[in-house]
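Note that one protein chain of the assembly has been removed; the remaining protein chains are unaltered in position.
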Amino acid sequence: MSSRREKFGLWMVGVGGRVSATVAVGVSALKRGLTATCGMVTELPALADHDLPEPGSLVIGGHEVRSQTITESIREMHELSGLIDSELIRRCSGDVHKIEANVRLGTLYGASKAIRSLVGRDRATEPTRPGDVVKRLTADLEEFQHQHRLDHVVVVNVSSSEPPFRIGPTQRTFESIRRSLGKSGSRVLPASALYALAAIEAGCSYINFTPSLGIAAPGLEARAAQRGTLYAGRDGKTGETLVKSILAPMFAMRNLQVLSWVGHNILGNRDGAVLSDPKSRASKIKSKDQTIPAIVGYQPDIHTSIEYIRSLDDWKVAWDFIHFQGFLGTKMNMQFTWQASDSILAAPLIIDLVRLTVLAWRRRETGPMKHLACFFKQPMHVGEHDYVTQWRQLVAHVNSDGG
Amino acid sequence: MSSRREKFGLWMVGVGGRVSATVAVGVSALKRGLTATCGMVTELPALADHDLPEPGSLVIGGHEVRSQTITESIREMHELSGLIDSELIRRCSGDVHKIEANVRLGTLYGASKAIRSLVGRDRATEPTRPGDVVKRLTADLEEFQHQHRLDHVVVVNVSSSEPPFRIGPTQRTFESIRRSLGKSGSRVLPASALYALAAIEAGCSYINFTPSLGIAAPGLEARAAQRGTLYAGRDGKTGETLVKSILAPMFAMRNLQVLSWVGHNILGNRDGAVLSDPKSRASKIKSKDQTIPAIVGYQPDIHTSIEYIRSLDDWKVAWDFIHFQGFLGTKMNMQFTWQASDSILAAPLIIDLVRLTVLAWRRRETGPMKHLACFFKQPMHVGEHDYVTQWRQLVAHVNSDGG
Amino acid sequence: MSSRREKFGLWMVGVGGRVSATVAVGVSALKRGLTATCGMVTELPALADHDLPEPGSLVIGGHEVRSQTITESIREMHELSGLIDSELIRRCSGDVHKIEANVRLGTLYGASKAIRSLVGRDRATEPTRPGDVVKRLTADLEEFQHQHRLDHVVVVNVSSSEPPFRIGPTQRTFESIRRSLGKSGSRVLPASALYALAAIEAGCSYINFTPSLGIAAPGLEARAAQRGTLYAGRDGKTGETLVKSILAPMFAMRNLQVLSWVGHNILGNRDGAVLSDPKSRASKIKSKDQTIPAIVGYQPDIHTSIEYIRSLDDWKVAWDFIHFQGFLGTKMNMQFTWQASDSILAAPLIIDLVRLTVLAWRRRETGPMKHLACFFKQPMHVGEHDYVTQWRQLVAHVNSDGG
Partner (left out) sequence: MSSRREKFGLWMVGVGGRVSATVAVGVSALKRGLTATCGMVTELPALADHDLPEPGSLVIGGHEVRSQTITESIREMHELSGLIDSELIRRCSGDVHKIEANVRLGTLYGASKAIRSLVGRDRATEPTRPGDVVKRLTADLEEFQHQHRLDHVVVVNVSSSEPPFRIGPTQRTFESIRRSLGKSGSRVLPASALYALAAIEAGCSYINFTPSLGIAAPGLEARAAQRGTLYAGRDGKTGETLVKSILAPMFAMRNLQVLSWVGHNILGNRDGAVLSDPKSRASKIKSKDQTIPAIVGYQPDIHTSIEYIRSLDDWKVAWDFIHFQGFLGTKMNMQFTWQASDSILAAPLIIDLVRLTVLAWRRRETGPMKHLACFFKQPMHVGEHDYVTQWRQLVAHVNSDGG
């Protein structure tokens, strides 16, 4: 089979973080047969018959703005969160070191103060024009693809959340974006969008697993259309919002009126530290608040809050309280507590997204991959938030054709 | 429209209980415009276009073995549970009194000790042969239909749970059942099945909202086929199991392995008191334990327990703990607490079931109504336990035809 | 006994609110033998032997800035929250109407925007000098005492929370306060403190059941010392903080290190609406955050949040998550959910505080009643936050003497 000889790359923006660390160990552990495929949806029978690339065959690299290595991130997860067994870490360390050779310096251009302060100091003297930043990032991607003789590279943004970015007239066309990119000090695009543009220019596919802007500006999508780029996003649906998108339809299907839905999230890793910045948090909360009204068809009283609790490290605890009304005006309630590690939940989905993007690339699809909506809190160009419907659309799309 | 002049009856077995009380107040309140249709699935847009009978137009009657009146049940719900507003009770009391005129003495033939002790004493000198009991019950149904000039009557079992009943060779054919019915003291069928047979013989439809046997013996289903009876059951899916049938697919669709699922239910009304009898409880727990394995496709460690807590009265609190495994063997967990009134949740579904049965009757359907699976914990002749799939099958069936 | 002929008054600031409404119904229900003394600590054997005034003998009045009557507040509690039985309301309505005759217009002088907007419009043309406001409030208290021939009146602040008020040099002596009171438009004291000063001047005792300033300015306490005023506060400890002050000592006594303690409160009545104003909320949260560090002796990571959720009305739901570390550095956790009505919890404590204040008054005690610390989140002049220790101090003080 020709597909056996194809080689694919996974390039993660924020490769020094916890999600990337888990992907790195996971890909190695899968290759060495040290772990099962639990958590990977592409291993489910409904999606399995498509000769997807073996996770262990993926070549991994990425951009990172901090000096922390993947190895250090893995060790932190073990020591602070009790995640990832030390024996597994030992056996995968060689593979992880190889990945570390593929790490390139990211950009802080247009990054929020919260992210800058995490980095500690500006590690690089950034170019003064954003267009020059894009050129450097693009060159990194091209070098990666060339050096490892990769048939295709998928860029996945797993870096910390940026504050919300307001789309204005300048971001509506690629022409006006391009003009601004040439201007010194221009704030035309936030860092996440510079990476996205680099992916487009380098001929890569692009996935945004965060609520940051990424490719979601009309001008960038227009450029993606010109270049035939595959892309998807935004904001991976790993935990509390996943549960919401499963549970809310129950109330709808039983005609029980949701009066209010309160979600309180506490988490402790770098994601949490960045979210303790009110602006970054706003971006995340906005992303979370769309789910319920889209499903039930009206606007209950929804409150979502996020707090940074250092001691939890990579664990997240979400408490949700749902106040609902049934027959004869009776008020009843349900509450749930979700205790899980976002990195552990996200990593297999990243691998899934790369495999499904490769499948779309082989089928010569282009543009927004709407069938990947079930992976995201804010699926691009998709209004459907009901998880089961999203899932069936994924299965139908994948099995409709080729492969 | 001719359907405007049609008249339908709802006959509840266990009409003195809390669910019936809520149905009685609810039907009156809907007729008088005093409450909304919240909790009724037949009012959802997906099911609404079928000229279903108005809830307020249903004529209600039923069998009861205890001396407690519907009015007393309603008052208890208000005083002990804070359910059903006293002003609403006052305004509906006239309608409720009319229903009370349609209550007939039920049978304790073959009833469990737990149920007998609730009754206090055997109110009736039961016939010695079960066949004679069936004749009496049938006559009650025929009298009800005739007296109120009803086009059709739907019998719904909402009485307390019986202990599990083991189907043997005698229950496999209607012939052998019929022979045993003529024998004095025969235990060929439990009380719930005698009511079901009476419904068949009287030309009524039959719904079993409890885990008791009801119509679920091959010999009885054979008789139903001869008589063209419509039927459905068993065990209304109102609370914790509903949530399970919504949540379990999430773990399946995300390839997260459910290690164990513990459910602890505490409740306090007569349902709880009967379930404090270990035999009745066994029947209920068995019914609840089927859901998860059927959905995830393997057998996690499942424990379901039920305790009678008098102070809760009509409120039920269910705590579920789900232990699951994700990527890299990581153990994570979710827990939920459900606090609701089963009677309040069940009542609108009873009205839905009657309306949907009338629709099937108008369409000249017969036999088990498999499309009603989403209403039941143990849907008869249906292996599907995923709520969303069940719901879509209901919507598809209802909208496929006639109306 | 002479005490039989003594007559005492309870004057509530914010008498139109939910707590006052519950006190009003409660006092009437106790007088008429329609309810038990559940929730009243002065009925516990440890405190019972002191010939305290019968709750039913208290004469009630109060200040209110809104036009809502007590009767309306009671009806809202029934209709929106399912609290207070309608039959009880009916039987107590005569007594409640008598109380309504003792309601006087409160002051909005120095009130926050949040409170002003709740009132809808300024009902009164306020005097321009705060000293004139105090005079009017004082006259109301004197008239109440005189009209009902009361031996003593206890003023209790149960009105909505004010934003935090910063004590400056002006508030440090009564002389400088007095000077400022005479200045037109002076912001020397917030509304809650004007009421407190009126209580001092009218010879009443003063209890602050809210986190507002009240009497807690050095200059006001100096005036109270001159006048021999009895007082206590601040911020009634009714729910989540009560649980904290009971649970935190467990971790301390077992040498388990509290890493973080997160509390998320959702509530829906006017208290909640006022707290949805960030400034008022700050005052409340600050009050709640003192408990844990004071008990465990170090500073864990503490987050307390409050959200207004209209549908809950008078119910409050608090979720607390406690992350703690045990032997060998093991991280473990406990979480609790508290679902209760603050008004129902507070009302009997108000009655207790009045009875205990009368006891102190009879014993000719003066100044801050430190022995009442167990009733408050921020007990004045008391550093002890451990509930059990506070409780033992109350019992010891009450039983040490007189009676």
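A, B and C label the chains in the order they appear, each numbered from 1.
The rule we apply is simple: contacts are C-beta pairs under 8 Å (C-beta built on N, C-alpha and C of every residue); 3 or more make two chains touch, one makes a residue touch a chain.
The structure presented is a predicted model; accordingly, all values stated were derived computationally and were not measured.
S.K.: Identify the visible chains that the left-out chain touches across the whole complex.
M.R.: Hidden chain, whole complex, touched shown chains: A, B, C.
S.K.: Can you work out which residue in C:Thr173, C:Gln335, C:Thr366 or C:Gln393 touches the chain that's missing from view?
M.R.: Among C:Thr173, C:Gln335, C:Thr366 or C:Gln393, only C:Gln335 touches the chain that is not shown.
S.K.: Considering the complete complex, identify which of C:His97, C:Arg116 or C:Arg254 is in touch with the unshown chain.
M.R.: Result: among the candidates, C:Arg254 touches the missing chain.
S.K.: Tell me which residue among C:Met40, C:Val96, C:Leu220 or C:Leu372 touches the hidden chain in the full complex.
M.R.: Once the missing chain is taken into account, the touching residue is C:Met40.
S.K.: For chain C, which residues lie in contact with the unshown chain of the complex?
M.R.: The list for chain C reads 22, 25-26, 29, 35-41, 43-44, 83-85, 88, 242-243, 246-247, 249-250, 253-257, 325-330, 332-341, 344-345, 347-348, 374, 387-388, 391.
S.K.: Would you write out the residues of chain B that touch the absent chain, in ascending order?
M.R.: Here the touching residues of chain B are 82, 259-260, 262, 264, 266, 301, 303, 305, 307, 309-312, 317, 319, 321, 323, 331, 333, 335, 337.
S.K.: Mind pulling the chain A residues that touch the left-out chain?
M.R.: Missing-chain contacts on chain A: residues 82, 85-87, 337.
Heads up, the rule we're going with is that only the chains that are shown with their structure count from here on.
S.K.: Just the number, please: Cα centre separation of chain A and chain C in whole Å.
M.R.: 49
S.K.: Distance-wise, how many Å sit between the C-alpha centres of chain A and chain B, to the nearest whole number?
M.R.: 45
S.K.: Among the residues of chain C, pick out those that touch two or more other chains and give their numbers.
M.R.: Residues 82, 337 of chain C each touch two or more of the other chains.
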